[in-house]
Structures are given as C-alpha cells and as structure tokens.
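Note sheet for the following structure.
One protein chain omitted, others in place.
Letters A and B mark the chains as written, and numbering starts fresh at 1 in each.
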Amino acid sequence: MSELILTRNFHLPGSHTLALYRETGGYAGLEKAFAMKPAEITEEVKKSNLRGLGGAGFPTGVKWGFLPKGHPGPIYLVINADEGEPGTFKDRYLLERDPHALIEGMIISAYAIGAHLGFVYIRGEYVGPWRIFRRAVEEAYQAGFLGKNILGSGFDLDIIIHRGAGAYICGEETGLISSLEGKKGWPKLKPPFPAIRGAFGAPTIVNNVETICHVPHIVRRGAAWFAGLGTKTQGGTRMYSVSGHVARPGVYELPVSVTLRSLIDEHAGGLPNRRRLKAVVPGGSSAAILTAGEIDVTMDVDGLKNAGTMAGSAGVIVMDETVSIPDALMVVARFYAHESCGQCTPCRESTGWIYKMTRRIIEGKGRKEDLDTILDVARRGAGTTICAFFDGAVGPYISYIEKFRAEFEALIPK
Amino acid sequence: MSAMLTIDGRKVSVPEGTTIWEAARQAGIEIPVLCHDPRLRPVGVCRMCVVDVGERVLAASCVRAAADGMTVQTRSEKVERCRKTLTELLLSDYPADSAREKTTGDDLLLALGRSFGVRPEYLTIPRGDGRARDVSSPVIAVDHAACILCDRCIRACDEIQHNDVIGRTGKGYTARIAFDLDSPMGKSTCVACGECASVCPTGALTHKPLTAPIRPRAELKNVDSVCPYCGVGCAVTLHVDPAKNAVVLVDGRPSPGNESRLCVKGRYGFDYALHPQRLTVPLIRRAEFYPKGPLSGDVKGDGRRRKPGGLVDYNEVLPAFSEASWDEALDLVAKRLSEIKKADGPGALAGFGSAKCSNEEAYVFQKLVRAVFGTNNVDHCTRLCHASSVAALLETIGSGAVTNVFGDVKNAEVALIAGSSTTDNHPVAATFIKDAAQHGTTLIVVDQRETGIARHAHHFLRINPGTDVALYNAWMHVLISEGLVNREYIAKHTEGFEALRETVKRYPPERAAEICGVPADKIREAASVFGRAKAAIIFWGMGISQHTHGTDNARCLISLALLTGNVGRPGTGLHPLRGQNNVQGASDAGLIPMVFPDYQSVEDAGIRKRFEAAWGVRLDPKRGLTVVEIMTGALEKRIRGMYMMGENPFLSDPNINKVRKALAALDFLCVQDIFLTETAEFADVILPATSFFEKTGTYTNTDRRVQIGWKAVEPPGQARLDWEVVSEIARRMGYPMEYVTAEEIFNEFTALAPSYQGLTYQNLQPHGKLWPCPDPERSDGVQLLFGDGFPTPSGRGKFVPCEYRPAAEVPDSDYPFVLNTGRLLEHWHTGVMTRRSRPLSTIQPEAFCEMNPDDLAAAGIPAGAYVSVSSRRGSITLRAHASRRIAPGTVFIPFHFREAAANVLTNDQLDPVGKIPEFKFCAVRIDPATA
Partner (left out) sequence: MSALGAVSVQFTREQLAEVRRLQALYPDKRAALLPVLHLAQEAFGHISLEAEEYAAGLFDLSPAHVHEVVTFYSLFFREPRGRHVISVCHNLTCHLLGAQRVLTHLKKRLGVDVGGTTPDGGVTLLSVECLCACEMAPMMQVNDRYEGNLTPEKVDRILAELR
C-alpha cells in the first residue's frame, strides 16, 4: 500500500476539525512557506510536476507563472469546488473530511501568487460540505490562520465562500468566474486567460480543491519527493473516484502510475457477481470510453491521453457485461444537452439534437444513417466553441458509437 | 503597430487589435457570420465565422485578433463543412415562413442555407418545445421558433439603446430570449425602439408592416431623409413602395448624429402621413358658421368626458366648411389679409410659423410676414420651449445655439442633465448619454420627477418644482468657497464675476436645501463632483426653460459653466436640447419677432438696410410680438388677422380657455396644415399642406447639424408644398415670390445668414453639416464653439447673477398640488401626427395624469380611476396613474391629449425676458371625477 497524503486522516473521527488537523501536523508548513519568497514556492510547485486535478490536467506551477509580474491591482485565488463531472466525488470528501487542508493550501498558494482574497466556489447541492467548510474557515479565522497578518508574517488573506446554484458549466473555470461575478455561468472568450484578466477583471488563478490540497505537502516535503511519487510528467498521488459495477466503490488515493486494471481489480475489489467487464469510463463522463481490453493503461494524464482518452477528473465508472452502451450514451447525451450553457451555437444545437437522436435509436425508431450523422455532427462541432464543454461531450459520442457500433446498429430497424 | 497577415492568399495589413473578420472585410472578403454586426460588441457565439488559422481548433474570426504573420483560410473544406453542419442544425427546426424572408427578404440564415444547398430533410427532428409567436407588440413581431439565440437583440437593447429589456430565459437547448421576466413583448417595459428587430438576422424579430406590406429591400426605393419628430434629427433611410405611394419601412442611417439609432417615433411613427383624415382640398368657412367659434365638443370644452383616443371628429367640423379651389381660397386669404392691413395697419397682422417645417419654409414664411404683411409679428413654438434659454444665451455668450454636440458627452467626465426627461423627449440623444454613463462619465440628474434618465444617474437630485435658481446658486456657492472654480478662465474669458460672487454668497447649501428639498450634503457632493471634473457638459430641457424665471434658470447654468471653464473644449459645453426637429433651423431662419435670419436684430438700422436691399421693400423697425402676446393681442382686438402654418396653438399654448376666446375673436384666420387641427376650427380658410415625406427641405437639429430630407412620396389630393402656398399668398398680396425649388430658397437664405454661409444642397449630402462650416468641402463643420472667447461686444462671457423667485402661482389650500406638464416618448406635442399613427396611439391611447400613490391613497382615489384636475383657469377629467417617480404634492400631465388638454389648466404668466409661459408650474386641485 502506497503512502496516503491527502486522505491520510479521512478515517479519523473529527478529521474535519482544526484540533485534529493541527495534531496531525496541519498548518505546520505555513511557517516554512512564509520564510520562502513567493517566487520560490511557485518554482517548487513547478518542479513538483503537480498538474491540475479538476479535469484539464494543466501544470499548476506553469499556470501560476502566467500571472503578470508586478501587477499593481488585486490578484484573486479562486478554488473550484464546483465538483460536477459525472463519476467524480473526491472534492466532496476533501471538503467534508479535511477542510483545513484546503485552507492551508489556499494560504500558501495565495502567498505564492500575491492574492489577498480567495474565493471557494462550492456547488450549490453540496450543502453539508459547505457547512463543514464554513465552520473550518471560522475556526481558521479564530486561530489567526486567516485575516490580517497571518502568524505574524505580514501576509493577509480573506476567504469568501460562494455557493453555486446548480449548473455543471460553472466547473469550467471561466464559467465559474462569470457565475462568481453574479451572472449566468457563461464561459468567457480566451484569450485573455484568467491569469491575465479573470474575476472582476483582475488576474485570477482558478485551481481545483484537490490540486491546492497538495500544495502544503509539496512545500513541506519538497518538490523532488512529490515528483518522485508519480511519472515523469506528473507528480504525486491523486484521488480516484471509482463507481459503478465494482465491489468497493469509493475514493482511492494512489500514485498516478497505477494502472486502470489494478485500480478496478485490486483496489476497488473487482466486479461483483462474477460478471465480466464490458467498458470503463476512466476520467469522468467526458472521457472517451475504454473497452475491457483497453484497461492496461497507467492512470496519469499522459498515459490516458496516449490511450485515446483522458484522465479528466479521475472519475472511473465501471460497466459490466449487462450494460447497454446505447442506453448509457442516451443518459450521457441527456446530461450534455441539459448542461450546455447555450452560448455557442454548435454546442447548444448539437447537444440537444444528438440527445434526441440517441433517444430515437433507443426507442427503436432510428434510421440507418443516424449513427454517421451523429458522428458527423459531433466531429464538426468539436474544437469550434468558446470552452471545452462540447469537446468533452464529443468524447463519449464518438467513442461509444465507434467502439460499440454493432450494439447501436442492432437497435436500428432494418 | 500593424499586423501583416495573409487571408485566402491575399496580403492584408491592419492595425493591431483588428479582428480577422474585420481585416477580411477590409480586404473585400466576406466571412459569413450570424451573431456579429459591426455596430455590436463581438461575442463569438454563433461560430459561423470560424476560420482556419493553422491551429488544432478553428478560430472565431469575429473575436480573434489578426496577428502578424498569420495565415488565414476562410473557405477551406474543413471550415465550410463546419459552417454547413451548423446551418443544417439551425435550419432543422426553422419555420418554413420566416417573417424576415416574407418582408425585407434578407433572412441571413436562409441565405446561408441556400449557399450551402442544405437539404431541408437532412435533420428532421423538430425541437417540439412549443416555441411560440408573440404578436403583442404593435410594431415588432416575435417568432421564437426562428430565433437562433445569436443575442444580437440583447446586445442592441443593452449596449446600443441601454434599455436592458431583453435577456434569455433558461439554459442550453431550451433557452429562449425573454422580455423582462419573460413577459409578452407588448406587455414588457420595451419602449419599441426597434433596435432589436433592426439587428436580428432571422425571422425572430421583425418589423410589422404599418402602411403597406413590406417588400424585399431591393424592390423598394431608398430615400435619404431625417426623422420628422424631435430635435435630435436622426438620419433615416425611408423605404418607399412607389406603387403604393407609401413609406413602408424606416431604417436609421449611419450618420454622425444618431449612428443608425432610432426611437419608436422615428422608426414606426411614419404612418400618420397616410391617415384618412389628411386634408386634400382647400376649405372655406360657410357663412352660416359665423360668428366663429369652436365646432367640436372637445374644442368647445363643454365638460363632457371624452372617449379615449380622441381625434377630431370630422363630422362635427367639416359641415362648417365648403370645399374650394386653390384660386378661390388663396384669393380670399390675400384679400382679407390685405384689407386688415389697410384698415388697421400692418401691426394688426401676425403669423405663426412652425418648427416642424423646413428652413426654407420658415425663411419664406417670415419673409412673407416681414416683407409683405409689413410687421415683425412672426413667431413660432420656440417661444414655448427654449425662448428663455436662447434669451439667456444671447445675453451671456452672444449666441443662442448649443456650444457642443450631444454626442461629445462621451468625452465628458461629468454630465449634468437639468430638467430634461431625455429618454422621453430626446430618446436617441439619451442613448449616447447612457452610453457615456456606462463608460466612465459621471451623470448628475436634477429633476422634480424621477425620470428615465435618472435611473442611469450616479447622482440624482430630486428638487422641489421651480427651485433651480436656489440649487445652482448653492452649487456656485460651494464651488467658490471650496476653490473649485477656474480662475484663469474667469479672468481671461468672463466678466461680472464679483457680482455673481456677492449673490451666491447668500445661498449656502443649507439655505438652498430648505428651498429645494435636497439635503445640503447632497448639494455639496454634486457641486464638488461637478467642480472637480476636468470636462463637464450641461444639458437642459423644458424643466429649466418653461418657468416665469426660465431665463434665470438658464443664466445659472451658463454661469456654472463659465465659472468652471467648461465651454469650448472636448467634453464640455452648454446644450439646451432643442425640442422640434427644426426649432433650431426655424429660429435660424428668422421665425422670431426680434430678429431677421441668423439672429440679426430688426432694430439695427444697418442690418435692416441689408434686408431691405435684399427683399426690395421697407421693413418694420420695431420688434414684433411673441406667441402669447399675439394671442393676448387677438383677444384685445389689436391683432385682427393671422396666418398659421403648421402651428396648433389651441393645444400648445397655455390657458386654453383664453386661447379659445382669442382665436374666435380674430377677424380672419388662415390655417395651413395637414390635418384639421383644433385651431383650424376657428379658421376662415384652411389650406391643405404637404407632410414631411412629401417634400424636400433642410432641417437643423439640436447640434446645429443641417440635413436634407428628400421627398419620398407624392402628396395626397390637391395638397401643396408649404413654401409654394406662402409664395402664392405673397404674390396675390402684390409681392413677387417666384421660387421654383426649395434649393433656390436655401441659397437665398444662406446668402443672408453668415452662420450658414457655404452650405449647399451638394455639400450637405449625405450626412449634413454643422453650422458654422467655414470649409464645407473638407469639414463636417465646427463642433466646438467658443474655445477662445465669445461673440459678445466685449468678447467675454457674462455672469448674470439671479435671485431665487418662486413660481407665479404657488399652491394654497384651494389648489394644493403643483401641476407639471410635459411629453411622452410616444407622442409629439399636440398629437396631430402621433395620435394618427396607429402604433404610437396603440401604445399610448389616452390622456392620464401621474400622481404619487400616497397622494392618491390620501384622496381616496384608486389608481386607474378618473379624476378631475382643476386650476383657476379650467378643469379636465382624465385617468390617474400611480407612480413613485412622481413626488408627493405634484401631478404630471402629458399635454398631447385634446380630450383632456393639460393647457386648459396651465398659467399664461410669462417670463419677463424670454416671454415663455410657466408650463411647468401652476396650482391645481384633484377631485374624484363625478360619473
């Protein structure tokens, strides 16, 4: 069993309290961090090969490096706790079971990027996690970890917790910013990227909960240690959310070099009822599906990319032989049709239209040209929109049909 | 810095920051786009304009900046495939009968579909979510099924017109556009400016036909013109169906003044010209209808409650007249006027011209009165709007016109809007003010009502009616005591500062607060915001001018500008927003009793000599009477004969009960108009004139921009051009006027008006020119006046200190409310035109008064009930609307409605200098209406 970093306290009662967090070494990294220059921390994070764990997998230190140097106005740190990718639930665990890890990560990260105001955007449905996190922030203020002159460092940080109101697109970083600004959650045109012009027009870094929770450990134990846990291009461990047809669904923190087969069979206890594996979605619903024969891949960003899919949010959905793939696609297509923000025409029209087509096929009213038409519409819309939402939808549209075409054809009247 | 890029193999150089779409357009390459329009902020959402820039993904050219060395393919196979699929998706549930294709014939989506040869059967799953049509607006048809959610309408409403009415409802595939809280458009706060329909690329938002079916643009005749309504003078293109002899559609033109923007009147209020009540033959009063008096129930004022939507009932009026030939009618007019002149002297004659008529018509009319009647008794409705402003401006800075154009508000750090409900009265100018307020200009609004523009204000000061002098004296008190005055400017360009200082010393904010009802600290704050601005511009309207102390009000605003040096630089200036489309021009052309064209005094012997030489007759050396003085003169039998061209004093002048007697007392009245007005009921002869669309002429807007309105349609029946009729009368009275074209008149006028020198019909095309225009071939005219001194004898601007005086008639226990009158967005003055426009009268069909709900409740009157409003001069009955925008203790009544004419109530007391009546203040009583 490899070392647990982010989840090490999850099994302890009271893991969400300041007392327990401090007992187990929490906030101990702060003094070391404040002794460093902000740029040194960014450098450590770069060297650690920490990559964004929300879905896009972008190197975190590099992102921080995009901020304008010597910016005269405010800079904001925004934590994306709008967990919404189907198959993913790790950030909920972090908020509920180790909220102070996020706060400590925010303090160090804000110090590194020169932010004095941090926002935590929590999805609206997460009422319980919101309450727990809110309590933790209160504790941190009382203990002097937040507010003015933290631990006598001269560094100030305030945190505003912002609740979402139910819209998947607000997990997209610029959609999140729009929503934070009190608007509908429409993604923004890029460039300019948020690091240049983000929330309220100011340079902004948006990072996922899990990503930021790693930062105190990197500062405390060094970039080399963190990098050494993973592959050449991605350091550390990550939290895999495993669900579906497995014996032990749940969150598994593992080095990113773990294989999908090992994750399913060894950690999650394999498939129940002696059923055979049919397919796996390895990185949240936007990742292309893998067949049973394609699971000998490492679960790092590049490993899965090379396998023609993506690590995404590390939400692993396991499907056994009883699953109808067309039925699964209909469910997924319904999701994308419902959650498209509606801003860009190709995404809005295609998601709605493809959902109707899949439903028609499921209902046995499909036509033989329908499958190619769906593939056509998906391919032509890909890469033409403001954000990556539609590209995410294209992953399942194309992979489900291409890899399980016969199953679809069987539903279409001759 | 510029970027050199290659588009479809063509080398293009553009300034850095230019979008690929714009760069391609400059190179003559049209990239198809649905969501973008050059007037709108690009948003890049339709993705139709994607191009290949050699990256993994395609770039939306409308938002992507052209970069140096970029290679762009706008028509690669990959690009075209994406566009085609997109078109197919959008057309898959597009209505078969696009309203745009059926009308203007320029449905962009269908055009794209044709260009891609899209098979309609390709994607055949209908949306099936019941997206409906909404026909609730009288002018705009909404078809949600044809909406492609490009959001052009939303941006047009938010960012061009700043009305913020349209948004989306819902998310994703099921989203729709929505008005307010998803109300039907006609029930929403939409002001029907039509900007949304004018930018919509599909059949979703289209203009409803108003006069005749709208045919494809290409099949209609385009005529460059200007709007016939307000002083903003929006440039328009009239789309004319020659077969129907009708204007069928109006578009804004991209002129520097309005940048294609229009309001509901300009875009949709054109159908009045085709109203069946148009006068088409000359009419002579029958012998049995003497002695003269009112004919219709409304004009008699017999106290009956009128039915809403009241137009003159022709059946009540026409029997009093018999049709005549032009010769008969004109001979009669000439004969009667000549007789009066001979019997009672030239001073017994008078003429009212109109600010609705062209410069040419105004010029010819005043020439008739001066050179043929032999008197200076010529005036027009400027007397009722900005006479006091002009008097103050002439007195202090030597020129009555604006010193800067309204569009320059964008360069102002602070804009003061005083006594102007700009969104109602100058709606398109208001859009530019709202623009500026959104982009950094601090807006201060001072008004007794919380007007539409007040919603956009950073500082709103609601003052007690008629207390402006106290307020601005206090501002100046603050500016002087806080050292926020421009000493250098005062020393170099002004005179009379000491006297001003002594006067305003007596107006500390605390004293003004008691008079104005605005807290002293708010007065201080606004004054210091104004005083600290590097550039401040002042706009004002009738709330300033229509008082017995209107000249004082304007003097204060002028002093404010002089004190802070806010004249003659970008973003500064004095701008009395002129009311009528040609009130500036009519005044310029001499429709004023004191001055010849271009404000040249009739009492100056040298000037008079010049005009006598030009016109070949001796001219009256004394200034003439003003509008209200002429009416009083008629009542007193000093004025016996009148000629009115396009003026309707019965409704527009104060104290109608007195006007009724005055008009009836005239020995002879000739009314020349396009409809039977209330005033025409007192006429001996009625002459049918041409409407705006039926004639060519020039019009000068509030900015001093002189523009040509070209003839678009033929006049109905025997209706004739106004200047032709005037010339005919002159000829028959023994003075030759042989004009052949309006242009000829214009040239005669400009030769006598130094400010218009150099302007010709040739160089006024296409966008007109601002006067003065020393270099008309190369320049648009002078935008900023008085950067270095003023056209006064001393070359300096003069401070004229004023003391606060209350209104002429203040409330008491018998008449406890203050009446304020004004206009509505949808109506124009006496309603002669707008109440005959179907869409406009549908939106605002009937008379009403607005009161604070607390006052209504205290009087036990439910909102919407009929009330009787009475003053010492008369009483009217109309509906009461409740509005918190109205201050307690005050009543607002729009004066357009003949069936409950506000001017029955108003006070005809005059400002001693400007001779303007106090339309904005008199004491009234409110009672529940008896059934």
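One rule holds in what follows: a contact is a pair of C-beta atoms (placed from the backbone, for glycine too) under 8 Å apart; a residue touches a chain by one contact, two chains touch by 3 or more.
Predicted model only: the values in this text are computed from it and were never measured.
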item	value
From A:Val120, A:Val297 or A:Val332, residue that would touch the chain that is not displayed	A:Val332
Of B:Lys102, B:Arg168, B:Arg610 or B:Arg623, the one touching the omitted chain in the full complex	B:Arg168
Among A:Pro99, A:Gly185 or A:Pro255, the residue in touch with the chain that has been omitted	A:Gly185
Candidate in contact with the missing chain, chosen from B:Trp21, B:Tyr94 or B:Phe179	B:Phe179
Residue of A:Leu157, A:Val281 or A:Met310 in touch with the missing chain, whole complex considered	A:Val281
Options A:Ala28, A:Val127, A:Ala224 or A:Ala247, residue touching the unrepresented chain	A:Val127
Positions on chain B where the hidden chain makes contact	164-171, 178-183, 188-189, 455
For chain A, residues in touch with the removed chain	74, 76, 83-89, 91-92, 117, 123-128, 160, 162-168, 179-185, 199-200, 202, 241-245, 249-251, 281, 285, 315, 317, 319, 323, 327-328, 331-332, 334-335, 338-339, 341
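Quick note on the criterion: only the chains that are shown with their structure count from here on.
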item	value
Geometric centre distance via CA averages, chain B-chain A, whole Å	57
For the chain B and chain A complex, residues of the former touching the latter	34-35, 43-48, 50, 56-58, 60, 63, 81-82, 85-86, 89-90, 92, 123, 125, 127, 148-150, 168, 170-175
Complex interface listing, chain A residues touching chain B	167, 184, 189, 337-346, 348-353, 355-357, 360, 373, 376-377, 380-386
